[in-house]
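Missing here is one protein chain; the remaining ones are kept as they sit in the complex.
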Amino acid sequence: MVIVLKNNATKQQVSELIGRLEKNNVRANLVEGVHSNIIGLIGDTVHIDIEAILANECVETVRRVQEPYKNANRKFHPDNTVLDICGRLTGGDRTQVIAGPCSVESEKQLIETAQACKQAGATMLRGGAFKPRTSPYSFQGLREEGIKILLKAKKETGLPVVTEIMSLAHLDMFSDVDVIQVGARNMQNFELLKALGRCDKPILLKRGLSSTLEELLMSAEYIMSEGNSKVILCERGIRTFEPMTRNTLDISAVALLKQKSHLPVVVDPSHATGLVKLVEPMSLAAVAAGCDALEIEVHCDPKNALSDGSQQLTPQAFAECMVKIKALAQFMGKPVDSVE
Amino acid sequence: MVIVLKNNATKQQVSELIGRLEKNNVRANLVEGVHSNIIGLIGDTVHIDIEAILANECVETVRRVQEPYKNANRKFHPDNTVLDICGRLTGGDRTQVIAGPCSVESEKQLIETAQACKQAGATMLRGGAFKPRTSPYSFQGLREEGIKILLKAKKETGLPVVTEIMSLAHLDMFSDVDVIQVGARNMQNFELLKALGRCDKPILLKRGLSSTLEELLMSAEYIMSEGNSKVILCERGIRTFEPMTRNTLDISAVALLKQKSHLPVVVDPSHATGLVKLVEPMSLAAVAAGCDALEIEVHCDPKNALSDGSQQLTPQAFAECMVKIKALAQFMGKPVDSVE
Amino acid sequence: MVIVLKNNATKQQVSELIGRLEKNNVRANLVEGVHSNIIGLIGDTVHIDIEAILANECVETVRRVQEPYKNANRKFHPDNTVLDICGRLTGGDRTQVIAGPCSVESEKQLIETAQACKQAGATMLRGGAFKPRTSPYSFQGLREEGIKILLKAKKETGLPVVTEIMSLAHLDMFSDVDVIQVGARNMQNFELLKALGRCDKPILLKRGLSSTLEELLMSAEYIMSEGNSKVILCERGIRTFEPMTRNTLDISAVALLKQKSHLPVVVDPSHATGLVKLVEPMSLAAVAAGCDALEIEVHCDPKNALSDGSQQLTPQAFAECMVKIKALAQFMGKPVDSVE
Partner (left out) sequence: MVIVLKNNATKQQVSELIGRLEKNNVRANLVEGVHSNIIGLIGDTVHIDIEAILANECVETVRRVQEPYKNANRKFHPDNTVLDICGRLTGGDRTQVIAGPCSVESEKQLIETAQACKQAGATMLRGGAFKPRTSPYSFQGLREEGIKILLKAKKETGLPVVTEIMSLAHLDMFSDVDVIQVGARNMQNFELLKALGRCDKPILLKRGLSSTLEELLMSAEYIMSEGNSKVILCERGIRTFEPMTRNTLDISAVALLKQKSHLPVVVDPSHATGLVKLVEPMSLAAVAAGCDALEIEVHCDPKNALSDGSQQLTPQAFAECMVKIKALAQFMGKPVDSVE
């Protein structure tokens, strides 16, 4: 941590500050310059609060040098984390494709969609039972009933099931789910993250709408610091000024997250763009950028879908898309997982 | 709602679409043009899902004409909502000033700060018991103990108490709190909003970091649609590309929210800027723009604060700031509430 | 300047880097830590290129400590710059109000509007002769003819004239204009800025749509480094994700620019919001935040305006707005300039 002092900092202010800092088991190293002086903090600064330092009158700015995340940091865990999700190894040398409808709407709808997804080569099934909707007047999901239908679809197809949790009050209902998803709007629901850190399931953590990559990694750190290291990071588009797409897919996040962290990275081209016609090119871009998995919305009848109809592929469009995804993933050396 | 059809839409597609739409108790009015045709939907479209319409191949774009919020909409409730918070009338012809530390750290710290705030003219007390922190390694708040200290401070000073809830699991602890705050990171924690909609307390709802004003109003709508109409809207800065301030205070939000909605509007200049030296000018700007209340962070010893030291005023700086706020609020015709 | 070195930096890399740095007449001070080492650069680092330092393999990050602007920096020029624009002292203890139409459309339109603006208390006249329009099919301005009309309006009303330049090829036409405006889209048209730095007129420099405050100050620095120190900084809204307003008025920019720089600061509430109904509250907020001037669009017949009709006030609405602006400016201790 580097602390830049103001020009007019007095000796007493600086020595008081150094005293205060060294209570945190770090060493403070003063470098005197012409225009301003600098204090370099040496030691483990993860627990030091930047804001408290800034409250000292003699401080101009503070910069963290060490990354504030540890468990999620590739520097301390050079090898990829590879998660075994019912046999689908995620984060290693295989690409996973999680497909399924935005919302679980009925047993028929889900199972029909799930079978089509499986046939096209999907390796896991997604489907929302609890739905975070901007409007209280929109369909809110089948909730507990939706989870039961997902588990039936798992039984029918053998596909592991990924579904979103919206409140820790519902955690018990997720005991047979294979991957618990945390949505973008809950990425900094810290009480939920801590609770998920105490369970033993893989957590698919979506990046918040305007969260930085460091904040995403810090939210992963919340889960990991409670003991659960099975975290999958998900890039799903960020909010920008561009109105043509619902969000802006931050494709460089894929490569950066793989460089900064050892955790698997999944890309959701459906939410990132909100446009069916962009799902295929964005899936291919994500595979080329090095993602470990894709999460794609597929619905057997999008125009009657109860949510997000405009971004869900038909089974046929998904099948065509999968042909290209499989070929490219193979070419990139990380083939789509083969499920017998 | 206006639906623009593609040039190549077939008669059959269009008539199927119209059939599908009219199942929602609205009338669909087709207007034929040279380059493209338009369907105008007439009736109550609040329950209609734009995404499902977009999933129809023949649809180019869809635009909502009616605002999707009703309970929060000034069109349907022309008069200001005025909330009585232990005698502080909020949303009418008085300005409220909510002051206090970012976090409750100890009984001594809170009561000392609360007394100084009251003396300077604050009309309510804020203080965080549950703290949403980016890092799991930062101070997480005194939690239940913090709420007890807040209630002691209320007893000592007579100031009503505003504090943040982070999980609906904690709701019982808030039974004696006067105003429950929902933080920016939980603005779209819809399960929490629904639970708060079923209690009878005023809810101070902070705008999300990158939430649009319509989304903020829709989150208010979540609370109101469950029966609780005591919602206070809070502008606390949005995330932009500008690095000099922590967030960018969207001052036009104040005037827009007052125009679009009948709910009281509060501005938090401390979180909006993250800089002590901007709190005074931004407070004055907010009052000039027509806000009903300010929420300002004050700490009796900012440089030893356990959170957000750099944005908390000292009691003395707050007292100086209040002199100007009071004078301007008086000038604007909405004086700071006088508490005997 | 602070350079953070990578953990695995070799002694040779570091000593080579120090050698390279010290060629720039600065002293490089190495601080060795546990996790990483830091080099503090002491001396005048304005000419040092951060990017070149980052290209060294052994460098993790680089942070500038000194601000990169000098002429515009209040640290080196503590007193306010006060510009005398035909007797209107801008930047001191008076508030200026620049009013007039978006575009000069005809002699009649401009003179009628100018007289109404003067009568309401405006102290300068604005009007676009060269118009930067997103579409080549929109009205592009009367160009040279427009400037002639502006000068006639000046003769009629005595109001000094502010108008925008779009290309240095037109500079000769601006010889009788009182203030030359650089639009947001040209804030980083560096060749234009340099040319304006060699003339002797006040330059009203608008912040780019997504320019940081530091970039705005660096563009001022371009003008000033060529010899022209008469620069007025203008906040006119930035681009964000919020769709209800055309741009987002960054009100904290007003206070920050006044703190960081000695140059006058003007706010343009018309472009910042794009909405007539926000011009008054945003003007008041800007005055409360400490601006030196306002620039407000007024048109004698907005619904037949050739550009930006939706954000231009009618003369009557402007007159009503001016009553409040004058009262507030007086209250803030910086009355609107009185023009006999």
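General remarks:
The first chain written gets the first letter, and so on, giving A, B and C; residue counts start at 1 in each chain.
We take it that a contact is a pair of C-beta atoms (placed from the backbone, for glycine too) under 8 Å apart; a residue touches a chain by one contact, two chains touch by 3 or more.
Predicted model, so just to flag it, every value in this text is computed and none were measured.
The omitted chain makes contact with just one of the residues B:Asn29, B:Ser106, B:Gln119 or B:Gln259: B:Asn29. Of the listed positions C:Leu306, C:Met322 or C:Val336, the one in contact with the omitted chain in the full complex is C:Leu306. The residue touching the chain not shown here, chosen from A:Leu213, A:Cys234 or A:Leu263, is A:Leu213.
Listed here are the chain B residues that touch the chain not shown: 2, 4, 29, 31, 33-36, 38, 40-43, 60-61, 63, 65-66, 210, 239-241, 243. Residue positions on chain C in contact with the hidden chain: 20, 46-47, 49-57, 68, 130, 132-140, 166-169, 185-186, 188-192, 194, 208-210, 215, 218, 221-222, 225-226, 239, 302-312, in rising order. Across the interface with the omitted chain, chain A contributes residues 210, 212-214, 238, 240-245, 248-256, 259, 272-273, 277-278, 281-282, 284-290, 327-328, 331.
Just so it is clear, only the chains that are shown with their structure count from here on.
The innermost chain, defined by the distance from its C-alpha mean to the mean of all protein C-alpha atoms, is B. Taking the mean of C-alpha positions as each chain's centre, the chain lying farthest from the centre of chain C is A. If you average the Cα atoms of chain A and of chain B, the two centres end up 26 Å apart.
Computed from the mean C-alpha positions, the centre of chain B lies at a distance of 31 Å from the centre of chain C. Each of residues 210, 239 in chain A touches at least two other chains.
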